[in-house]
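In this view, the complex is presented without one of its protein chains, the others remaining in place.
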Amino acid sequence: MTYDVVIGLEVHAQLTTRTKMFCGCPTTFGAAPNTQTCPVCQGMPGTLPVINRRAIEYGVRTALAFHCRINEACRFARKHYYYPDMPKNFQITQYEEPLAEDGWLEVDLPGGATRRIGIQRLHLEEDVGKLVHEGTLETAQASLVDYNRAGVPLMETVSRPDIRSPEEAAAYLRAFRAVLVSLGVCDGNMEEGSLRCDANVSLKPAGARELGTKVEIKNMNSFRNVQRALEFEVRRQAEALDRGERVVQETRLWDADRGYTRSMRSKEFAHDYRYFPEPDLVPLALDRRWVEDIRGALPELPRARRQRFVSAYELPEYDAGILTQSRALAEYYEAAVREFAQPKIVSNWVMSELLRELPGDDERAIAEAPITPARLAGLLRLVDDGTISGKIAKAVFEEMFRTGEEAAVIVRREGLTQVADVGVLEGMVDAAIAGNPRAVEDFRRGKTAAAKALVGQVMKASGGKANPAMVTRLVEQKLTRS
Amino acid sequence: MDLQRPIHELTAAYRRGETTPSAVTEAYLARIEKLDGRIGAYITVTAEEARATAAAADRRYRDGTPLGPLDGVPLSIKDVFCTRGVRTTCGSRILERFVPPYDATLVARLAAAGAVMLGKGNLDEFAMGSSTEHSAFHVTRNPWDLSRVPGGSSGGPAAAVAGGLAAGGFGTDTGGSIRQPAAFCGVVGLKPTYGRISRYGLVAFASSLDHPGPFGRDVTDAALLLAAAAGHDPLDATSIDAPVPDYTADLPRGVRGLRLGVPDEYFIAGMDPEVERAVRAAIEVLKGLGAGVERVSLPATPYALATYYVIAPAEASSNLARYDGVKYGLRVDGRDLVDMESRTRAVGFGAEVKRRVMLGTYVLSAGYHDAYYGKAQKVRTLVRRDFDAAFGRVDLVVAPTTPNVAFVHGEKEDPVAMYLNDVFTIPADMAGVPAVSVPCGFTAAGLPIGLQLIGRTLDEATVLRAAYAYEQATDWHRRRPELA
Partner (left out) sequence: MISREEVEHVARLARLALTAEELERMRAQLNAILVHIDALRAVDTEGVEPTSHAVPVVNVMREDEPRACFPRDAMLANAPDRSGEFFRVPRIIED
């Protein structure tokens, strides 16, 4: 039987604010345990939360980028459950009155199609601390608690169940991450837990209207794992349905090492979160002017930028996609084009040479690349004016990357300037013809490729410095003349 | 040494060099040593810290540079305000050994004003109660009659001020916990506007209802203490960002021209006739001083108590969830985490706290949330509207603080009977408006009676002004209990 797959994703993103959601402790990742806390984020008796304005701003910025409706009145609520990584045994989050609702994200699918995935809601909350088990969770006799992460701002974004395949889910997540990173609100690092994803998956007979039973999947900590986990889960549910079984509504954990999802033990009794408005915080009535200021300052988003690269620089879709994978790379490219106005050539060099050395999605690495856009342009100008050959330029590029020097300095020091003196080149071509009677013979018998071999000989003899166009012309002249 | 004089007279004596903060502090510490075994006003006495603070104040008076009207004044602080390095128990086993690493904003402000903290005052556990019988450590007794309760939950500071074991004090009022013990102990107790005094460092009972406020021997003292504690605090998002007036400046202006409203709903069947008589007499005094008096109606009053017993336990069940034996406080070992937490809370909390945590959890739980919590929040709106409407016609509402006077220890074992004590104090907490209790007489048995004045939001000045006019026209506030 064939089924329609219905997937919705909940993504938790840590915001890159300097301080926590409700206190002034820094949010730096990887500090020694329990060194980034204070009475507020450790939930000591008597302490009170105060909202971080920048966290709200980042939430609004993201909501606007997702075309959401910003709720003019929103507030925080307490969500109650006991867990030792949560200092107050309630989490300050948003419930009935979230920051924003009803938006969408346009996702490009492999193969070129585009899907618009609905965003149901976006809200802010505080993160919990970290538990370290002495052994595994199942066998540990005790667990250790580190509250450094407790209180770090989290933004939860819930998609509508518009996603139709595991592949689409991965594409959604990639597009989502790209937007957050380009907005500067999240570093997007899934390994460090800056971006965490849960999924709701259900299957229904192809074409059926009624939704199937949904299963929640947790613990997918990379793009690859999201796709693998969902592929497994879709298969598992399809097989169960094929056997005539019912899918149980439950939460399942993805086990990346073993490659399957497993049921979390069913709850002794259902959660009862007992939400009520956080009395220690007052409601937010977001100033419309502030929201408009944030809208006005939104940076260009990856998708719009990609379209602009195609139209403004006449680049192929493929190039535009690669060059806009991060804000830093797009900015690098545009800075280089400003200095050397041949967009396709710059694109080729960035894609083949720069990205060989650096990951294009690493904002920082690109921004701090040892070859600046201006220096890359300098190198390309030397090729363009014939000072060096393209082949030499690649070697110069590597040297520039290693030393951080300008192209011209390296070319001068290493004596790499192209030989374009006809007299010198003629001597070299004559020597090559004299040394390869067989090639000359072949050419005369109609094997024109033999000329290329001779050109190669000359280039090699010159250490790559001979002007290839002139050598080709000279070889052809001499072979046809003699 | 006269340990029963008001703060404004004490500091005048300091300025004249007749006595010193150290001498007065020593005398209070000696009296606590002598009498507190019987009264039980303190959980922790901070003698060493008090001596050091007093000595610093001595030097300032000697140099003619006192910090202000509270410099060198010995106070009792209810043991719900966090004090850095001094254990803060909330009257609970679960926090018996909890030593905060930080000071409450109120504590820091008093320290900056030069006040001397004598110790941490006793209370009903987590401020839940009306008798100070529900402290995990010991009861507090009423200095006017040791067989009777001082009221609560701030019974410790109230009894200390009444019994001459402190010159002034600070408590908290969530359903009446300042005004009711003030009435029972014959002192002035002020609950300011919600947000007027920071809650930062006040261990929460019911966050939307908790009001810190002062106890004084007279209205002037209450005004001085309020002025030192009030003001915006960036650490408390619910604190009000409005200037703090000089609350003593307007005190002598009198009540001529003020309109007072007497609510029908505050004179109910079953209230102590002696209380009603004293309060009606007090209203006549105010009338005689030139105030206009009219009847007003606060029709939601009969529902305020029920509303309170939904909202306060709901918030308390949430605020007290953090006491789980993980980060601080008591831990009772168990088989596993849940067992440890459940035992810790069962052993660490007293019966009244457990009752309210259960009640609060229940009214917030799925299926009951809207019927109880949702409904209570709406009725709370009606209580607020009552005051809004009344204050459209009158400047102050005048009423009894409590329907009865101090009762005998153990008399009110039934929780609901105990809750009924707060029926006249709860509405002002629900609406967040300022209210004061001032002594307005004694029963034939010699027990104090309190008159309550309720004012508009942030209009503490008018509340205090009318209380002062009444006080100056009477001499109830000069009476002190006999304590051998």
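Order of writing sets the labels: A and B. Residues in every chain begin at 1.
One rule holds for everything that comes next: a contact is a pair of C-beta atoms (placed from the backbone, for glycine too) under 8 Å apart; a residue touches a chain by one contact, two chains touch by 3 or more.
On a predicted model such as this, the values are computed, not experimentally measured, just so you know.
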Checklist outcome for this item: Among the options B:A249, B:V338 or B:A445, the absent chain makes contact with B:V338
Item to check | Among A:E192, A:D287, A:E317 or A:E368, the residue in touch with the chain that has been omitted | outcome: A:D287
Item to check | Among B:Y14, B:Y28, B:F81 or B:F98, residue touching the chain not depicted | outcome: B:F98
Item to check | Touching the absent chain when the full complex is considered, from B:F184, B:Y200, B:Y247 or B:Y309 | outcome: B:Y309
Next on the checklist: For chain A, which positions touch the chain that isn't shown here?
Outcome noted: 17-19, 23-26, 32-39, 42, 50-56, 82, 84, 131-133, 137, 140-147, 264-265, 267-269, 272, 274, 276-277, 279, 281-287
Item to check | Residues of chain B (touch criterion as defined above) contacting the omitted chain | outcome: 97-99, 101-102, 193-195, 208-209, 234, 237-238, 240, 300, 302-303, 305-307, 309-310, 317, 321, 324-331, 333-343, 345-346, 349, 354-355, 357-359, 361-363, 365, 371-372, 374-382, 384, 414-416, 419, 429-432, 457
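Note that only the chains that are shown with their structure count from here on.
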Checklist entry - What whole-number Å value describes the gap between the mean CA coordinates of chain A and chain B? => result 57
Item to check | Complex contacts: residues of chain B adjacent to chain A | outcome: 80-82, 88, 90, 95, 98, 100-102, 104, 199-204, 206-208, 234-238, 314-315, 317-318, 321-322, 324, 326-328, 337-338, 341, 361, 364-366, 369, 373
Next on the checklist: Using the touch definition from the top, list the residues of chain A that touch chain B in their complex.
Outcome noted: 39, 42-51, 78, 80, 82, 84, 87-90, 143, 145, 272, 274-276, 279-282
